[in-house]
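One chain of protein is taken out of this complex; the other chains stay put.
So that you can tell them apart, the chains are marked A and B in the order they are listed, and the count of residues begins at 1 in each.
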Amino acid sequence: MNLLQVKNLVVEFPGRRGTLRALDDISFAIAPGEILGIVGESGAGKSLTSAAIIGLLESPGRISSGQILLEGERIDNLDDAQMRRIRGRRIGAIFQDPLTSLNPLYTVGRQLVETIQTHLPVNALEARQRAIALLQETGIAAAEQRMEHYPHQFSGGMRQRVVIALALAGEPKLIVADEPTTALDVSIQAQIITLLKSVCKKHGAAVMLITHDMGVIAETCDRVAVMYAGRIAEIGPVHEVINRPSHPYSEGLMAAIPDITVDRERLNQIDGAMPRLDAIPKGCAFNPRCPKVFDRCRQERPDLMPAQASQAACWLHAPQVGGAA
Amino acid sequence: MTAWFQRAWHSDVGYSFRSSPVAVAAGFIAFVCLFCAVFANLVAPHNPFDLATLELSDAFLPPVWLQDGNPKYLLGTDDQGRDILSALMFGARISLLVGLASVALSAFVGVSLGLLAGFVGGALDAFIMRVCDVMLSFPVILIALLIAGVGRAMFPNAPAAMVFGVLILSISLTGWVQYARTVRSSTLVERNKEYVQAARLTGVASLRIMRRHVLPNVLGPVMVLATIQVATAIITEATLSFLGVGAPPNSPSLGTLIQVGNKFLFSGNWWITVFPGMMLVLIALSVNLLGDWLRDALNPRLR
Partner (left out) sequence: MSAPSEKPKAMVSARDLAKTFDVSPPWLNRVLEGKPRLMLHAVDGVSFDIEKGKTLALVGESGCGKSTVARLLVGLYEPTRGTFSFEGQDVHATLETPQGKSLRRRIQMIFQDPYASLNPRWTVEDIIGEPLKEHGLIKDSAALHARVGDLLQSVGLSAKDMVKYPHQFSGGQRQRISIARALGTEPEFLVCDEPTSALDVSVQAQVLNIMKDLQQSRGLTYLFISHNLAVVRHVADQVGVMYLGRLVELADKHALFATPRHPYTRMLLDAIPNMHATGQARTPVSGEVPNPLSPPSGCAFHPRCPHANARCASERPITMHLPTVQVACHAVEEGRI
């Protein structure tokens, strides 16, 4: 059974100028222990997806239809108190900025112990042992002494390690990581994603990794979903989507990324820009910019359909049915 | 003019105004008060300062809805037969004049000093901020009282213009500090932004950068402050007039009216002091509420 299943999720923002649909019919699943990457450009809806799953959608945003199932049970319709029991215990979260993810007024040890005791039925002594073990696992030297330090006494990379330890403290089955390495230096990024991958595999936690950096996705994920204008354009195994993209947007995106191994005169560019939420075109959202567009794209919106080894929301991959077009 | 108004009405701030009943109500009341104050000679039913039109027999008339009330004097009359309603309008004119003038003066001085302190930094910044600290440690009324009182003692027969000048000066003497500090912190933020650096590396002179680049971006909080300070200035002026060192008696402000009417409060002629007091409250409250709304409307995080 899938650990997380998102079915036809729609997130809307009622506003002064009408209702904006920020997420339009998103469906995907994460198997236990799997690492799924969600990639896309700004405004595509990746952070909103994670916020909807964790139950931290900022009002006036709300889930207007669809379901989110965690281990078969619905979690999108729970109230605050119930959601709080799930957050931390069954779903852990890692956000982009380690500085604001930790409370500057409490020691790191105290925050860890508090999290452990909130979610697990252990006494203070055992909680402390677990906290020290977690810090050691995430590569913090002299863990026992560092328990008494405050967040400002750690460097950026170290803080993100503490945040990872905190996310794992409740022994969740799913970790949602929203741009965990974007604020870090390149050399630290490498350390953190290696750590994230190994520690999650060890604890058997699945990861939903959101980022705009394809390199990070390539190194860490098993599968990847490419989002565009609040919809999923393509989803499939990571080497497939990167090397043999099925959706013209993924294709353009992969080609636009400068490659450190290859010299190129011009970078491939996708003309135009992602449409604003209040101006999404009819039919396929990518059709004005697509080099392979044809009539059907402008009329009907494609659902995800099988395409090579992945799934893509593109009429190019529509099964031919008796010659009708 | 209408094009500007159209744009303002449809902007985010205009929308915020339209959808806040408090703001609309406060705006309406403030507008009515302002209108009456500005066009007092046209709108007021009588001229309370024209001695020829006063009739002593009409003194101490209560408001029209009470027994003995006279529809000619809607809110009653005072001890000399002056119509209270007209006195209110003329009084509001004085109060608003003093309030707006002192805010204009303190805003000008405060914004300029704040810009200089924030932009130039170093010793000048430290000096200006220390002066601010010193000014803030004195109670406002005391300083105003001191200056106005000393002025009066030195020039007992000064012309009205000078009396008002001293009054406005004494109220704005402490008011500028708030503007200076707010503008200074905004300037410190804007100074490091890349558009200022772009102007510097093009070779634009510092004064020009301050005036044309930084100033428009730091005026937001100043507008909110100014709105709220108008109310404070009006009340300060009323206090000073009540204490006898404010507006001269031949052109009384609301504060003077309150003070004059105070004498008759316990003899039963309550309307002489209560109505000017209510007018004062109405003006101060509506302006304050407008200022509150403006602060929330201009706050980008709440939008």
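One rule holds in what follows: a residue touches a chain if its C-beta (ideal position, glycine included) is under 8 Å from a C-beta of that chain, and two chains touch if they have at least 3 such contacts.
Everything numeric in this text was worked out from a predicted model, so none of it was measured.
Peer 1: Touching the hidden chain in the complete assembly: which of A:A124, A:A256 or A:A309 does that?
Peer 2: The one listed residue touching the chain not shown is A:A256.
Peer 1: So one chain is hidden, and I want to know which residue out of B:A3, B:A52 or B:L201 touches that hidden chain in the complete assembly.
Peer 2: Going through B:A3, B:A52 or B:L201 one by one, B:L201 is the residue touching the chain not shown.
Peer 1: Take the complete complex as the reference. Which residues in chain A touch the chain that isn't displayed?
Peer 2: Against the left-out chain, chain A lists 41-42, 155-158, 185-191, 193-194, 212-216, 218-219, 238-239, 242-243, 252-254, 256-261, 263-264, 266-271, 273.
Peer 1: Which residues does chain B use to touch the chain missing from this display?
Peer 2: These residues of chain B touch the chain that is not shown: 193-195, 197-204, 213, 216-217.
In the analysis below, only the chains that are shown with their structure count from here on.
Peer 1: For chain A and chain B, let me know how many angstrom lie between their CA-based centres, rounded off.
Peer 2: 54
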